[in-house]
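Working notes for the structure below.
Note that this complex is displayed minus one protein chain, with the remaining chains in position.
Note that the chains take the letters A and B in the order they are written out, and that residue 1 is the start of every chain.
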Amino acid sequence: MRALAEDGAGEAAAQAGRRRRAALWAHGWLALGVLVFALPIWITLVGSTHDAGTIGRGEVPLLPGSHAVENYATAWAEGGGRFRTTAAAAMLWNSALMALLIAAGKIAISLLSAYAVVFFSFPGRMAFFWMIFVTLMLPVEVRIIPTFQVMVDLSLINTMAGLVVPLVASATATLLFRQFFLTIPDEYVEAAKMDGAGPLRFFRDVVVPLSVTNIAALFVILFIYGWNQYLWPLLVVNDRSLETIVVGLSKMIGTGDAQNEWNTIMATAVLAMLPPVAVVVLMQRWFVRGLTETEK
Amino acid sequence: MRRRVIFRGKVLPYLLLAPQIAVTLVFFFWPAAQAVRQSLLREDPFGLRSEFVGLENFRAVLADPLYLNAVRNTAVFAAAVAGIALGAALFLAVQADKRIRGAGVYKTLLIWPYAVAPAVAAVLWLFLFHPSIGLIGRALNAAGMAWDYKLDGAQAMLLVIVAAAWKQVSYNFIFFLAGLQSIPASVLEAAAMDGARPAYRFWTVVFPLLSPTTFFLLVVNLTYAFFDTFGVIHALTGGGPGKATETLIYKVYVDGVQNLNFGGSAAQSVILMAIVIALTAVQFRSIERRVHY
């Protein structure tokens, strides 16, 4: 009896040990993953606190230096020297405006169109739905030159509207809202009709409040989508006052010359990352939900 | 599923749809039509002369060995990006799914690169791999390996793959973790009872349960590699050296924007649109399921 109990205890101990070892491995791998993710950022952060000479000579520093304040001040107020990109402050403003307008615009037009498709019956309903649906897979990258030509015809080159409007149309948000609206019980609509509420009031008082979570989640995703746009701003804007920070950053690098003002460039890179990363980290719950809901 | 109770209205639904339809018409259907029209024309850069040339642009594109080169680059690039991003993410998700302390912290630390723009990710990796200012680039050169991605095509391809895959790992990680966490504990316990080794258990029980997620992610990753990585290539290599990192999308840009060959670029757009629409059709059933459940 005793021997058996001891055996059991020994096995439990062995199992606990195995589990601890497994956990240790998991920690190790995850830490390595985090490290690989963090290394480029760390180098950039550190680089942004040294002077241009240190980086230009290739003395890759691993610990922060003492030039943080002036580097960020230069990046913020003046921008990149040789290629004379716009000051980061202006570019951040452009990026923020563009991202907000794209997110808000997409959500607004998708809410409306999904509402129409779900809560109304009218001739051509499915035709319109498919028209929107077809665009699901056709990113702007595929048709840049013709779309650019259309922008030329509409005189939207070098305007904020030209940056935003073509990116506002997308089927994803419409599909998401449609899916969600389908889960709103018919009883709500009946009750509203009983009360004599019209479709617009129902939209305002019932549908939108019910969708708040979805809107928030979608907003996070779309804000990042807008902020990270590259090809389109590169094409539509050549006026430096409308430059977005993502495009401006890559212009600062030019041909990748070792004599660039890398310290300012690194500071700008940090500034370019900060807003979307902050949005993701601070709104992590919405973000994860938004992602998994949009795509499923 | 169809709604039984609906509103009536003759004009209102059209008004509600109008903004979306207007934008779709102006920025999707009109350009698509323009692409087809332009692909049949030959035009000078200034838009002063144009001439109908039938399918000549298409013939020129398809006969161009560089187009084939771009197809090959795109295939290598997309397969490698999807493979690396999916593999790494699955591995990390499995680790994070174990009941260990601080799993939440790891999760936060692993998902934020999703927010980094592809072009900015490229710049971050440039800081590491630049032959004269990059930490790793210099180390490689010091170790006697001639590292210069501006000269060596294979190295350039490697670098754009790593930079592009890096930020996609986060995205895949979120989905894999969600997928893993939705597997009922009872299934895992039953498998554990059988006494099978953990690795065996993973491939025979867990991975098949993840296959819908994996398939979905595969499609998303390929789409990402095809279309969203323009910024990575533009910021890092500009398609070079030679044409070693020129993908299909990048070629549309180079021919249309830099070389001012509008007809050729439009023909490539039309080909890409056809491919994308075909892919959509193939994928249709899985999408339909997602749309209609």
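To be clear about the criterion, a residue touches a chain if its C-beta (ideal position, glycine included) is under 8 Å from a C-beta of that chain, and two chains touch if they have at least 3 such contacts.
What we mean here is this: contacts and distances are computed from a predicted model.
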| item | value |
| --- | --- |
| Omitted chain (choose from "Molybdopterin-dependent oxidoreductase", "Potassium-transporting ATPase KdpC subunit", "sn-glycerol-3-phosphate-binding periplasmic protein UgpB" or "Teichoic acid D-alanyltransferase") - UniProt protein name | "sn-glycerol-3-phosphate-binding periplasmic protein UgpB" |
| Residue touching the undisplayed chain, where the options are B:87, B:104, B:198 or B:242 | B:242 |
| Sole contact to the chain not displayed, among B:11, B:48, B:143 or B:193 | B:48 |
| Those residues of subunit A which, in the complete complex, touch the missing chain | 56, 77-78, 81-84, 148-149, 152, 155, 157-158, 238-241, 251, 254-259 |
| Residues in subunit B touching the chain absent from view | 42-49, 51, 132, 150-153, 240-243, 257-261 |
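We adopt the following convention: only the chains that are shown with their structure count from here on.
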| item | value |
| --- | --- |
| Cα-centroid distance, subunit A relative to subunit B, in whole angstrom | 15 |
| Contact footprint of subunit A on subunit B as seen in their complex | 1, 3-10, 12-14, 16-17, 19-21, 23-24, 26-28, 30-32, 34-35, 38, 88, 91-92, 95-96, 98, 100-102, 106, 108-128, 130, 132-135, 138, 150, 166, 169-171, 174-175, 178, 198, 216, 220, 223, 227-228, 230-231, 234-235, 249, 252-253, 256-257, 262, 265-266, 269, 272-273, 276-277, 279-280, 287, 290-291 |
| In the complex, subunit A residues that touch subunit B | 22-23, 25-27, 29-30, 33-34, 36-41, 43-44, 47, 55-56, 58, 60, 108-110, 112-113, 115-122, 125, 128, 131-147, 149-150, 154, 165-166, 168-169, 174-175, 178-179, 182, 186, 189-190, 193, 198-200, 202, 224, 227-228, 230-231, 234-235, 246-247, 249-250, 253, 256, 258, 262, 265-266, 269, 272-273, 276-277, 279-281, 284, 287-288, 291-292, 295-296 |
